[in-house]
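Taking it in order: structure first as structure tokens, then the write-up.
One protein chain is absent from this view; the other protein chains keep their places.
And now, chain A:
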Amino acid sequence: MRLPEARGDLSAAVIEALMSGRFEVARLPEVTDPLADEDLQLALAVCYELHYSGFDGVDDRWEWHPGLLALRGEIEYVFETALRQLTGPQPAVGAAEIPAALTALTAEQDGPSLARYIQSNATIEQFREFVVHRSLYQLKEADPHTFAIPRLTGRAKAALIEIQIDEYGSGRLARMHAELFRTTMGCLGLNTAYGAYLDRLPAVTLAVTNMLSMFALHRRLRGALVGQLAAFEMSSSLPNSRYGNGLRRLGGDEHATLFYDEHVEADAVHEQIAAHDMCGSLVAEHPELAADVLFGAAASEALGGRASAHLLDSWAAGRSSLREVSGQGRPAQTDQLAGVAS
């Protein structure tokens, strides 16, 4: 993928280093809300992408550059501190109480719901925006959680593998969830290349994938990573049913909606495995990780909620929820769903 445009001094310093090959120590700016700061979240996203696909024309050795890693560590400290403040302290419950605690954290809330809005009211352009927001994660769906495999043992590891096998379509490319999402993007006339819309994603969206990467790349945070996965799975079946219905209402055919339809049944399986067999077993073996499991779930719900609220608020105000960028990286402006006979 291409390097994005900078959004401030910090992201400019990181991007400039990757382009020029010379790293100059950057100072962390004072930020009021790290979870919504465009400059900080983009800088962190660029640091993390070096561990996934890298950037066109950038030396892959930057992934382990000590200076850049030190800067990333400073950003992560600010990010993790803000996440823990947002979610508050979590109780160190026993293994038997973990599934119920996760269920309570992920219960459907009253009030405005992105899934309900998309099911009944979203325009095709708003649906495209929704898909663009999800694309940075969904085109690498399940990859961050794969980092947890060598860090787990016993039943928790077996449970994670059982989930991941399904995420990766049992090894069949056409059934891989990331590929199903690519198909949905194509049906909507969107650019399916990984990272194509990075410049258009606001900080509240980047914060969600950055949280996943932070949990994934630190063994210390393995409890939060599996708790986050459980929260994802436990708040997925019902919303995905609504997203699929919304796309059908807008004229999407069975290929376009397969990603959502697949997740209704898949995540009804995964949520049981994740809550009981993965998180429950991990806490049974490592009681000291209980609070972090719940932290990961609470952080996932909180950041997901902030991102969803941004979409609803933007649309209610008659605005796009994506960042305005001059030039490239814009979603297709077609009014018809590609692949839908008219």
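We adopt the following convention: a contact is a pair of C-beta atoms (placed from the backbone, for glycine too) under 8 Å apart; a residue touches a chain by one contact, two chains touch by 3 or more; residues count from 1.
The working rule: contacts and distances are computed from a predicted model.
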| item | value |
| --- | --- |
| Which of "Branched-chain amino acid ABC transporter permease", "Iron-binding zinc finger CDGSH type domain-containing protein", "Inactive metalloprotease YmfF" or "histidine kinase" matches, in UniProt, the chain that is not displayed | "Iron-binding zinc finger CDGSH type domain-containing protein" |
| Residue among A:Ser113, A:Thr192, A:Gln272 or A:Ser314 that touches the chain left out of view | A:Gln272 |
| Candidate in contact with the missing chain, chosen from A:Pro4, A:Pro34 or A:Pro99 | A:Pro99 |
| Hidden-chain contact residue, picked from the options A:Leu69, A:Val93 or A:Leu238 | A:Leu238 |
| Which residue of A:Met19, A:Ala70 or A:Ala107 touches the chain not shown here | A:Ala107 |
| Residues of chain A in contact with the chain not shown | 99, 103, 107-108, 162, 165-166, 170, 236-238, 241, 262, 264-269, 271-273, 276 |
